[in-house]
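Reviewing the structure listed below.
Only one protein chain is missing from this complex, and each of the others stays in its spot.
Should a chain be cited, it is by its letter among A and B, assigned in written order, with residues numbered from 1 in that chain.
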Amino acid sequence: MATEIRLPDVGEGVADVTINRWRVNVGDAVNAGDVILEVATDKVDTEIQAPASGVLLKINFRAGELAPVDGVMGYIGQAGESIGEAVIAPPAPASPTTTSASSATPAVAESASVKATPVAKRVAADKGVDLTSVAGTGPGGQITKQDVLAYSTAPVNAPSALPGDLADTPSLAVRRAAADHNINLREIAGERPLSALTKYDVLSAAASRAAGKPVRVEPEYGKGEGRGARGEVVASPTPTPVQAPSAPVSPAPVAPKPASTPTPAQLKPGEELVKLSRMRAAVARNTAQSLFTAPHVTTMWDVDMSAVLQHRATHKKEFAVAGVNLTITAYFVEAIVAGLKAVPTANATWTDDGVIIKRYYNIGMATALPMDPYGIGGLIVPVIKNAGELNLLGIARAVNELAERARKNELKPEDLADGTFTLSNYGTSGSRFQTPIIVQPQVGILGVGAVEKRAVVVSAGHPLEPNVGDALLFKPMTTLGFSYDHRVLDGATADAFCAAVKKHLEGYAA
Amino acid sequence: MRKTTYIQAINEAMRDEMRRDERVFLIGEDIGHYGGLFRVTRNLMEEFGERRVIDTPISEQGFMGMAVGAAMVGLRPIVELMYMDFFLVCADQIFNQAARMHYMTGGLLHVPMVIRGQQGGGKRYGSQHSASVESTFAQFPGIKVVAPSTPYDAKGLLISAIRDDNPVLFLEHKMLYFTRGDMPDAEEEYTVPIGKADIKREGKDLTLATFSYNLLQALEAAEELKAEHGLDIEVVDLRSITPLDMETVLTSVAKTGRLLAVHESQANAGIGAEIVARAYEEAPYLLKAPARRLGMAPASIPVSKPLEEELLPWKKNIKAAVLEMLR
Partner (left out) sequence: MAEPSLKASIPSAQAAVAEPTAVLATDQLLSMYRMMFLIRRVEESLLELAESGKIGGAMHTAIGHEGAAVGMAAALRKDDYLTCTYRGHHHSLARGMDPKRAICEVLGKAPGFAKGKGGSMHFVDPSLGLMGANGIVGAQVPHAAGMALAAKIRGEDRIAITFFGDGALYQGLMHETFNMAQKWKLPVIFYCENNRYSEMTPIARTSSVSEIYQFVRAYGMESIQIDGNDVEVVYDAVSKAAARARAGEGPTFIEGITYRLAGHMAGDLETYRSSEEIEMQRAYEPLTQLQQKLLDRGVPEDELNRIRAEVEEEVQAAVEYAVEAPWPDVAEAYTDVYKV
């Protein structure tokens, strides 16, 4: 009986994970406890160990795909063993490989059945394209080089048709391609509405015509969302020898080890002295110095996170294909930059001669390190450099890279230097509201509370008077806690910054 | 392998096509007996006679319109504009007539003609003889626009342009005329397809999409950026402005994550803005950092050498733009 590979608890509120990498191939032998899979969530990257010894029989999600946290990632069993239907988890819509339940090694079978020209295979290998995800337009459905090229640059989400009277409205890229190549869209759409066409439908029709073939192309995205897959998990027909499993890379402890001895004489019975780590000493020094230097005031803003969550749901798959886990943190960083551009004094340093305004935006991310048995944790603030020059993907990539380096304890001194503003996402530990302390010599730190559904009164009329149109809605909300240096910012200017951040967060269009 | 100048490559393309196809003829100012102000058409009247190499009065509207008419009934005129700036004199015939004819007649008529000539700054000709026009032309559907940077591409693209059934604007650059490049033997026939970009230098840090004389400037800038800063710039020669080969550009951006589009026409609402916008529209997730364009600053081209060099988006300005993106 095959054993299911499932995820451990990856944290509260996480609905799905992105598959980063399978470390073994289907057909490989594994030992219980080997790390076989890496996944990413909003908060952490996690390594998944083999739940049993045996052979990896099947995987349900490929690298770059999203998997539900309660889903079955794959199966381990004996070579040649079939996977009984009873143990199959409900197939995730994103998976193209979950359909052949009766085959012992469906991935192998699919791979072998792909019809592709030799050139297409070579190009696919070069570009890391999984041929099982590519629709062939050659004779008998054979995959051609053009198909692979079209696929490799195709948008991840093939468009579904627009609703109602917009169904025959093609996308801008499709219109452009049709005009460039003098293609009659109706001829290639056949029964489909014009809005269902992709630019690649048009380009391949033009290529077919140039090759003297009929221009009608079959829908190439019948495989739906499986397009996000990439080639690394396709098993070779002959199982390769077991790779030596690399040892799980656990982050070297940054938190201080408790001092075991000696106990100073002045300690009373039941007391224990824990020596300061360098980090603890630095945190203590910096926070105390900051609080006694800068007059701190904290302002509190509620933000509706619907737009961010919607945008993220829409785009995280395409980010995943680009190798980036789109985290909520990235949105906050982008919103902070928008706020800093709106209120430049929030990105500044106080001096007795004046306020130094900074036109570069290096955003620190306060990051908690795991606590030790004493409850002593650690705090580091890796800095995203020049966040003002990055788009959301660039920011998300930077967040991922810094988190990855922090996890591996590979942060370099320069990763922690030159911050101009700091983000503290204490919501990840469940808090709704804190009053964070400014990282000197900056003038502000934005704290973010937990995102949670709250009852919100929405008024159709005057916000403060009873209205017929008042409604109580359940919205995903968070509360920002913005601590600022009152020497530089005042209540009104600090609120102007927060208003700009809020506006940015609430203004994403999916 | 032989080497020829850019001028000679263009001259050969016209000569070969005129020998091959009786329908091809040349029309323009000073192109016949004089051989063209820049000598691009020299010796062609001697070979093909006044019937097929026609010297015109200085009547750009008139001879452009006559070329359109001749093309509508099946000839393949090649019109030389002495300076590309003069397209404004005959703009109606190019845009309202040649470019729109196929569409507004529902495909009944078409206008297979080539408009060719030189453009660009660098020779101190001043405001009315130095402009680059590709961005203006890109606004008009129905006319293709090509701008080769090497003698090889120039010959191959001009032959493709002559054989194309649509009006094609063939943009030469006055700074390219005496550059030399490798060419196949004169007898060897080849073409370069319209609408296909070419990667002239491989790199991993940034995709620089450009064409025409800027391509040479970009290659020099790339070498210096490599030597001075260790940067690997990938230089894409667009070769065609319309249609634009975004597939090659985006395939390169997938590798580099950064995109800078460079051209000599105005940056404002220019072809670079179009390239950047399409990158954001069609593959925003490929970009690690904001894509940018670099074009001519919003001024006319002055005669004075330092002023002209300051404004043109050449090597110095290209290097500065790249370093701004990769600092």
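Here, a contact is a pair of C-beta atoms (placed from the backbone, for glycine too) under 8 Å apart; a residue touches a chain by one contact, two chains touch by 3 or more.
If you're wondering where the values come from, they're calculated on a predicted model, not measured in any experiment.
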item: Residue among B:I31, B:A70 or B:A267 that touches the chain left out of view; value: B:A70
item: Absent-chain contact - pick from B:T4, B:T41 or B:T56; value: B:T56
item: Which residue of B:M101, B:A131 or B:L287 touches the chain not shown here; value: B:M101
item: Touch residues of subunit B, complete complex, unshown partner; value: 25, 51-52, 56-57, 59, 61-75, 77, 92-93, 96-97, 101-110, 112, 141-142, 144, 165-166
item: Missing-partner contacts on subunit A, residue numbers; value: 168, 170, 175, 178-187, 189, 194, 206, 209
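In this section, only the chains that are shown with their structure count from here on.
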item: Centroid spacing, where centroids are CA-atom means, of subunit A and subunit B in whole angstrom; value: 42
item: Sites on subunit B touched by subunit A in the complex; value: 141, 195, 243, 247, 250-251, 254, 281-290, 325, 327
item: For the subunit A and subunit B complex, residues of the former touching the latter; value: 149, 152-153, 155, 172-173, 179-180, 199, 203, 315, 318-319, 321-322, 324, 386, 389-391, 393-394, 397
